[in-house]
Every structure is written in structure tokens, then in C-alpha cells.
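All protein chains but one are shown at their positions in the complex.
So that you can tell them apart, the chains are marked A and B in the order they are listed, and the count of residues begins at 1 in each.
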Amino acid sequence: MSSLLRTLLLDLFIVAAGGATLHAASDGLRAFTTESARRLAIREAPRALPALRLQADDGSFIDLRDYRGRWLLVDFIYTRCQSYCSVLGGDFAQLQDRLAQPLAQGRLHLLSISFDPQHDDPARLVAYRRRFADRGHGWSAARPVDAAELATLTQAFGIKVIADGQGGYVHNASIMLVDPQGRLVDVFDAGAAGVVAGAVQQWLLR
Amino acid sequence: MAALTLYPQSERLPRGERITFNLYMVSALLLFVLMMTLGLIMRMGQGLWLNVPPDLFYRILSMHGAGMVGTMSLATTAVMWFFLRKYVTLHLWAFLANYLLFLTGALIIIGAIFIGRYAGLWTFLYPLPTHPMGMWENSAAACFMVGYLFIGVGSLLFYLDAAAGIIARYGNFGRAMGLQWLFGGTIDPDHPKTVVAGTMVVIANSLGILAGAVVLVMYLVAIAYPGFTMNALYAKNLTYWFGHMYINAAIYMGVIAVYELLARYSGRPYAISRPFLWSWAASCVFVIIVFPHHLLMDYAQPRWVSVTGQVVSYLAGFPVFLVTVWGALNNIHRSGMRWTTPARLMILSLFGWAAGIVPAILDGTIGINRVMHNTQWVPGHFHFYLLLGVLPMVLALLYHVVGSRRGAAPDSAADRIGVPVYLVGGMVFALAFLDAGHMSVARRMSSHLPAWIMNDRVGAIGASLVLLAMLYFAARIIAGLLRAPSVESAANAAA
Partner (left out) sequence: MSQQRHARARAAIALLTVVLLATPPLRRTLEASMTLQMLVQLPLLALLGAWLAAALPARLGTALAAWDRGGCSGLLLASVAALPWMLPRALDAAVDLPWVALVKFAGVPLLIGAPFALSWPRMGFVLRGVFCMEAVATCFRLGWLYLVAPQSLCSNYLIDDQRRLGQWLLAIGLALCVALLGKLLAGRFDTRGSGADPPDRP
């Protein structure tokens, strides 16, 4: 076998192997970033959420499982946020209006969970909701009871939080949808309440 | 002198090379005829002699632009190859690879336009291709970009092979361009002008292709991710850098034919000189930085960039053309020139190139360009020196090659009619455009105002004459190329 032929064969193999690796590494060329991979995974295989002990903003201790039977829109916040993630608060206020009917019927609930439990006690959580003109129904805030729960929480939802070098945090700010069986089924971008409302209504109809 | 041999041994093509050269030129001639037909259809459509629906018009315009630029480059690449291979080692695989990649790219572009309905013109200015407003699918725009990428890669392979050969023989590009003789020293009289011109083209067009490689991939990203936007000004500058360099490289490759052939037909040697070296060195720099002259009417462009475009347009217009025309005129003055068809075509080409510079320089003036850019003045100037300047250079070489196959320069009665018909047709056609510019006729428009239609019809008549002549040239040359070299021509190494 001439070296030309050998080289050709090896090159074909390399291209095939490389193509397969790239295909696998990018979920079939569909997800090039961690965030898009996360969302794709959630949409393709709803993720069952574990038990999570939280303290609600009225001081009571609850579990994420308590929301089973209802659809849940979850976002992750920290009340000291001065930057982009504060848009989430406004989103939820808008969603209270746009999704008023399912909220009133008790089919849907909005939950903001803080990933800064040391600072965000129940009082601060209530103040946070008020700051964004909470319409007064269907929206509550909570914090994980301790650091261990926080770790379980971020892992379960796939949240990445990193310090932004200015005393705050940067995270993949998004709004997540949990179905009545307690599974994470969809993820939306922040800052587009209309899109979220539309998508949620589709889910509710199924 | 050896340089005056009409058909030197060094230009004889072995079988593989002859077949590839024929592939290039036969394809180019057929494509020229096809693109000219498309052009005629457009002129007739504007002149209301044909009913061309607007969406079809813009598709045709996109095809005509991309097709003409690509084909011109294809043909002149073969011109450069034909002569450069005498001085440096060029590999057939690179020459053939360019052809195959060009053909693939061209087919993809044709598909994108006539099947995918892409109609964003050959300049694909951002954000038009990504905002088709329902006229074509994003996939069609993507295919168009991919087609360009194929063509660019093909050219790059050819240029890299040429670069390898040039460096192997001359050491580096600087020595190949004779830069060591710019300020003094004895110029080697045998230093080929082809090598100087060829090196300049390799440098300039490689940079242009680099710009294209960057911006075309960014377009593909923008098409794949609708949320992704890029700065339109950067995108347009890079796009024009790529396109400008590509067509200018074609012109400079074409002029190699004049440098090589004129002396043989005039019988007087055409020596290399210091002004020649200076003008090519200067033009190398100028052609790279002059591209802003395509964006003079873009008010978002920083002022210094536009001023550079104007100043360098003036500077760049003159050196190579002056030296070439002066050198050529000197060469043929009282030289006992053999006025066979190749010679006539060469003189025509020099006229076309020289005269075509005038409207180009005018258009390169910011104050004028602001008013004239969107008029038919612009196609007027580039059709002038492409149709009457560069294409005749290619035809001259082709007639010369046809002559070499039978041992004597062609100069039949039909040839002697063909050249004037081409010239008259081309002048009428180009002047109609320039006159339209003077009347402020908008360019790139399928539907014309009634006041413009007379002008369009005159242009259509000119175009018909050009097409007629071109049909004759194509048939004549293709027949000549496909004919095997005769036994006498093999023995006829001397003129």
C-alpha cells in the first residue's frame, strides 16, 4: 500500500472520528455553550427535581415538593442584585398580569429562590417582591435553609453562579418551568415576559 | 532576441496542461457568453423590450455580478498561469484544483440564485442577505456564501503554489518584485515582468481572500443565529475589500498578457525599467488600501477612511496605467507592428483600460461620488475597463494561443470585423451607462422611468453588438483551442 493511500485512509478515519466527537460534544451540533446544552437536555428529558428544604418569605419552612400538583415558574435571584438579573423581578410582576387566570385558579405559582441565603432573610425577600410591584397574589420568594440545600438546589436546576468582581454575582439568569409532577420541563430567557406567558399557556393546554 | 519569438518552446503545453488550460478557457468563454446574455436581458428589461419581472431581474443581476467577476478571475488566472509557469515551477494539481473548486462554487451559487431565489446581489451587503423579507430562504443566502468560499479557497491554492514557485526561484517576494532595485543597482534585464505582476497579485489577493474568509464565515454565523448581529460598517468594509481585491487582481493578471505578447507583435523588445518596478510596488500598496472608494457614499464611515479612499484612488489610478500605456505606445510607435487580431485586441485593451480610468477617478472623488454612486455612472466605468480593457487582454492571449496551434497569428476577415463590432458595441454600451449616470438614472433598479427608456434601449443595442462579437470570438477560439497542435507549428518555434 503506497503512503498516499495509507495517508488517505488515515485521514478519512480522522475526519470520521473527529466528526463523531464534535457531534457528540455538541449534542448533534445543536448546543455549543453550556447553557444551550442545559436547556436542550431539559427540553428533551424533563428532569425530576429532588426534595428541597426552603424557608418561604413568610418565615415558614416548606419543601419544593409542596408545590406538586401545580405548575411552577422558578427564577433564581439575590436581593442585592444591581445589574441585569434584576430584570427577573420585573418579569415576574408582568407574568402576574399576563397569567392572572391560571394564577387565580391555583394551577400556577411563581417562586423566586435566592441563592444568597446568608443575606436574603424572609424580610428582605418580602421587600424584594414589593420592590417589583408585586400584584399580591401567586408569587412568593424563598431561600434554601442551609448551604447544603443550596448546593443541591443549584445542582438540581443546573444553575451556575460566579462572582462578578464587583461584589455581586453573575448567573445564567433564566426562568424555569416545573410541571405538576415536579419535573423541570422548560427554560426561558429573562427579559421577555410575553414569550414566557405564551409558552406557559401552551404547556397548560396540553 | 529570444523574447521576440512569437511562439517560444517554453510556452508549449504538455498534454495535461493543455487540457486544463482548455478547460479554463472554454468554460470562461461559455460563461462570458451566458453572463453577457443575462446582461442583455436586463438592459432589454429596463428598456421595456422584454418583460422581466422585478424579482427575476434582481436574481439575474446577482448572477451577472458574481458570474462576471468570477469568470474574469478564472480566465485571467489561466493567463497568469500560462506565462508564470515559464519562469517558476507551477504544479498542475494546484491549477486543476482551482478550476474544480471554482466550478463547484459556481454551481452552488447558481443553485442559490435560481433555485434558492437569492437576490442580494454579488456584493451581499450586510444586513440584506440576512433580512430577505420573504424573498429567499436563509439557506439560499448561506449557500451563496459557501459558493464564494469554495471559489476563494481555489484561488488561494493557486496563489500559494505560485508563491512557492516564486520563492523557490527568487528567494522572497521582495526580490521577486525587484524591490532591491528600487533605489539603485543594475536591474537584471531578463527579470520577467510577469513575475513582478504575479507576485503583486499573490500578495494583494491573498489579503483580500483573507478578508473574505473572515466576513463570509461571520455571515454564516449570523444566518445560523438570527439573534447575532455584527457591525454593518465593518462587515461592508470587509466585503468590499474582498470583492475589490478580487476584481482588481483579475485586471492585473490580465495585463500580464500585454507585457508578454506586445513585444512579439511589435517586433521591438519591451524592457523592464525602474519606473516599471516602482509603479508595481506602489500599486501593490495602493490596491490594498484603496478599497474605501467603494463606500464613499456611506455617511457612517469615518472621514479619514473615505479621504484615504479618494486620495489613493487618484494615486493608484496613474502609476501602472501610465507606465503600461506609455511603455506600450513607445513600443509600438514606428515599430512595424504586425496588425493581426491579437495585436489589435491588445491595443483595444490598453485603450479600454486607459479611457476607463477617467470615469473611475471621477467617481473616486467624494463630492462626485455622493451624487453619482447610486447612478448608472458606476456600472458605466467598470464596464468600460472590464469589457473594453480586461476582456480583450484575455481574448488577445487566446487568439495568440490559437495561432500557436497552427503556427501563424489569426487574422481572418471575420476576425477583422469582429474586433470593430466589439469595440463599437462596447463603446455604445458603456457610454450609454455613463450618459445615464449624467442623467441620474438609478442603478440596480429593474423598473425604469419613461424618461430613461431611450437610454436603456441604446445600451441594449450596444450590448447586442458585444454579444454578437463575443459569440463569434467564443466559437472561433473554442474551435481553435480544441484543435490539436499541427506538425508545422511544432517546427515553427521561430516567428
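Here is the rule we use: a contact is a pair of C-beta atoms (placed from the backbone, for glycine too) under 8 Å apart; a residue touches a chain by one contact, two chains touch by 3 or more.
Just so you know, these numbers come straight off a predicted model, no measurement behind them.
Enquirer: Out of B:135, B:230, B:408 or B:468, point to the residue that touches the absent chain in the complete complex.
Expert: Counting the whole complex, the residue in contact with the absent chain is B:230.
Enquirer: Check each of B:4, B:33, B:218 or B:453 against the chain that is not shown and name the one that touches it.
Expert: Checking the options B:4, B:33, B:218 or B:453, the one contacting the hidden chain is B:218.
Enquirer: Could you tell which one of B:164, B:271 or B:315 touches the chain left off the display?
Expert: Of these options, the touching residue for the absent chain is B:164.
Enquirer: Can you list, in ascending order, the chain A residues touching the missing chain?
Expert: 2-7, 10-11, 14-15, 17-19, 21-22, 25-26, 31-35, 37, 160, 162, 164-165, 170, 172
Enquirer: Using the document's contact rule, name the residues of chain B that touch the chain not shown here.
Expert: 89, 91-94, 156-157, 160-161, 163-165, 167-168, 171-174, 179, 203, 206, 209-210, 213-214, 217-218, 221, 227-231, 234
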